[in-house]
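Every protein chain of the complex appears in place save one, which is left out.
On to chain A.
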Amino acid sequence: MSLQITQLLLSAQSADGRVRSAAEENLKQFQEQNLPHFLLSLSVELADDLKPPESRRLAGIILKNSLDAKDALRKADLTQQWVNVDASLKVQIKESLLLTLRSPVSEASQTASQVIAKVASIEIPRREWQDLIGRLLTNMTQPDTPATLRQATLETLGYVCEEISPQDLEQQEVNAVLTAVVQGMSGVQESYKVRLAAVRSLYNALDFAQTNFENEMERNYIMKIVCETAVSKESEIRQAAFECLVSIASMYYEILGPYMEALFSLTANAVKGDEESVALQAVEFWSSICDMEIQIQDEYDGDDVRSSDGYHNFIQRALSMLVPMLLETLLKQEEDQDQDDSIWNLSMAGGTCLGLVAKTVCDEILPLVMPFVEGNITKPDWRSREAATFAFGSILEGPSIEQLLPMVHAGLDFLLNAMNDQNSQVKDTTAWTLGRIFEILHSSNCEYQVVTPANLQRIVSVLLEGIRDAPNVAEKVCGAIYFLAQGYEDAESDSSILTPYLGQIISALLWTTDRTDVSNSKLRSSAYETLNEIVRCSQIPETTNMIAQLLSEIMNRLGRNVELQILTSEEKEKQSDLQALLCGVLQVIIQKLCTSDDTKLIFLQAADQLMALFLRVFACQSSTVHEEAMLAIGAFAYATGHEFVKYMPEFYKYLEMGLQNYEEYQVCSISVGVVGDICRAVDDKILPYCDGIMSNLLKNLSNAMLHRSVKAPLFSCFGDIALAIGENFEKYVPYVMPMLQGAAELCANLDDNDEEMLEYGNQLRRGIFEAYSGILQGFKTSKAELMMPFANHLLQFTEAVFRETNRDDAVTKAAVAVIGDLADTLGPSIKLLLKNANFHVHFLGECFSSEDDQLKETALWTQGMIGRVLAS
């Protein structure tokens, strides 16, 4: 067998396709026939130093993939599969893995350490591999352990810490792990590789060191070792040590006080003189401190945060030294860094950190940065000009508008001129800075105006010239236009001073989408998204004609797109990407036109043609439906109302396809939402399609592979359908009610400690209530008695939700409404039930003391409905 599997593993990597697929098939058969022995064989292969490295490598990979997967459901299956393996076989596999750590072939030992971590992630939380940590530590304490084993062991400890959570280990074990790791870091006789492995393990183990960091002596010791490691002679080790410091900054912010002086000089030296990879981490340390202080300020929300215990003011205290250090980094730009999005260097990190510092200390940043801006912005050297502009753009968020406005006023004209700088990077940063100015400081309703009727013309002409510049500059200009338009979104009057320029702006954006000198699709998508914002923020009716023209232009473009003869898969992808952008614009236009009755006519006139286009887009793909097109259909259905009925015969198959696409859950989710839109648009005219829709919805509910975020909307959708078709919903009652009851039970059993589960539970509860509400109101006039058998269960569920401490406002609203619906629909027949379930008195009392208008109104209505029943 062992010879055979070696051969299979080698053949599975053969260059010959036939050999490869035959071997893969054989491996698969082996796996399916006898998984435990398959896994054992793989682990034996991995452990055997006499086997070729190639077969050992693949053995390790297959092992790893047999234990873990990205997809949560698959992962759960794999976990169960491993748990079911015979205990003695599992012991053998694990022994093999531990043995592999000793292999001199580093690839094998490294693979083994990852596989061990995967096994640990299953077993340690189940208290099943209790001696793992102890055995790994033995490797570290025995005097004669070879360096390769010490390295592999430290790596394993790191991976294990990454996989499990702190509560899975006893404090004693944590102490021992930390001791081993810290010794590995500091041992003078240790090899470079062992020390690197040790500091990387510490990074993963920091999360476990809560108790140790609370103890001053232990904390001092850990910090001392990390700081010493941060000046090791090997840069990779220094970088790893700084990564630890970054992590400590956010994990243990509150205890950093005594170390800040040392940490400042450590980071300052690294920023000034160390290799870029290390300097980047040193800057990141300060960014993390900013993140922490901003987060604490947010939590205090306006109260005097500086006097609170948890806030240490590190940034403000270091400000006078920190800011000059960051400004220095801005001058270390690379040539053409803006043309490549993958570049990340010291000047970018420094500017980003400067922006965070400004958000942290607000006005206090200005006197430290403005002299640098003023001193450098006119220098002949482009680096100085770019750095000055970047500094100015970076600090616009944080300081008060009153402080910033005079500076922006003084500098705006300069910036507009700088869009003609001979250096492209200066132009890029200038355009970005203009965008930031508009984003942060420009609003038409503001008392102080950055953009005035006097300077708007110049701004627009500079931007429209800039959009023809290099693609990276053009993209920043799109951003500036986006935020320029957004400033007029809340305009109080029916007229915007931007309107006279919109024609030019729209043409420039359309021209930009057609540029052929662009290597990636980012500029095109930025231009289309900017177009969307222009439409959203435009003032109807004065822009009606322009939007009508844009509608026909976009429809033409989509028409040409769906006509394309597509050959390659690459072309197909491009076509689909463009469809997404065009459908996005159409969706925004439809919504805009439907805000007034007059402009809605324009949409209605184009509706047939639009629908024909959407159907063509859907037809371009055979297996799935286009998400953006489906999103546009939702807006379309709402806008057309009853008329939508005539599109149903052709559209229905795509709706069904969308509902069936559980793999792309966003598509499925949007399709479910569209069902609701159609229900509200056509009411009971949806009836002929309901059997199909309902069976798809029910299938989706029972499909474990469907992302759970779609489950709650599925329930709400039952309510939409029931409300639309009224008594005709009767035939679905036997299917739907058990689902609702099952989901209600599930809600009670969700894990309270898991944030995500709490949120999911709330969504589910709301969905269940919305389903009941729709069904109850749908049956009210003719089939009320059908719901009688479920009244008691619904009241019990509502009471359980009432007592649930984690329920959110939306759930409360839906719950209080459903009691009213129950009383409204079932009337006197539930008088006794309501009398016995008097929690509603307290529930309504809670609602009345809420600050939410709609909730109070609903509660008042419900109170009236209950009152009517009790009085009957």
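We take it that a contact is a pair of C-beta atoms (placed from the backbone, for glycine too) under 8 Å apart; a residue touches a chain by one contact, two chains touch by 3 or more; residues count from 1.
One rule holds for everything that comes next: contacts and distances are computed from a predicted model.
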Per UniProt, and picking from "Snurportin-1", "Origin recognition complex subunit 3", "Protein transport protein Sec24-like" or "Pyruvate dehydrogenase E1 component subunit beta", the hidden chain is "Snurportin-1"
Considering the complete complex, of A:C478, A:I725 or A:C747, the missing chain is touched by A:C478
Sole touch to the unshown chain from A:S287, A:T430 or A:T512: residue A:S287
Per the whole complex, from A:E243, A:E293 or A:E804 the residue touching the absent chain is A:E243
Against the hidden chain, chain A presents residues 243, 246, 280, 284, 287-288, 341, 344, 348-349, 351-352, 355, 390, 394, 429, 432, 435, 445-447, 478-479, 482, 489-492, 522, 525-526, 529-530, 532-533, 580, 584, 587-588, 591, 628, 631, 634-635, 638, 666, 670, 673, 676-677, 680, 716, 719-720, 723, 770, 773-774, 777-778, 780, 817, 820-821, 824, 841, 848, 851, 853-854, 856-858, 860-861, 863-864, 866-868, 870-871
